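Structure incoming, see below.
Left out: one protein chain. Kept in place: all the others.
Here is subunit A:
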Amino acid sequence: MKRIMLLIASALLAANAHAGIAVVVNPAAADLTSDQVAAIYLGKDKSFSPLDLPASDAIRADFYQKATGRSLSQVKATWSRLMFSGKAQPPEELPDAASVKQAVAGDAKAIGYIDAAAVDGSVKVVLTLD
């Protein structure tokens, strides 16, 4: 029982290890609402090109849960519907926050999510998820 409590506690700590998730776009891009961010990451709004962090990064599951209310497997099923009907390609996966910032800084249509602590002047925050 004690071990289980410890496991739960450490899982909770791991989930809260980051300060918050910042959804970032190019400084030249327009502001977005949380509904728009959800629509972009579920392939319903094609006005932006979404970027993903690796599935191994805990931020990814946390981001989708908070931004879209869906688990990673639900999101994957959603994108497989779009992909295999030739309607859209899933978000491009980049290795880390630094490469997301670089891609967003260089593309007015790119959108990404990173640990809020990693935000700098090269990108604009449109939404913060705690």
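Note that in this section a residue touches a chain if its C-beta (ideal position, glycine included) is under 8 Å from a C-beta of that chain, and two chains touch if they have at least 3 such contacts; residues count from 1.
The definition used in the following text is that contacts and distances are computed from a predicted model.
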item: Chain not present in the shown complex, as UniProt names it (candidates "Porin", "ABC-type sugar transport system permease subunit", "FeoA domain" or "Choline dehydrogenase"); value: "Porin"
item: Residues belonging to subunit A that touch the chain removed from view; value: 35, 38-39, 44-47, 52, 54-55, 69, 71-74, 76-77, 79-81, 83-87, 89-90, 93
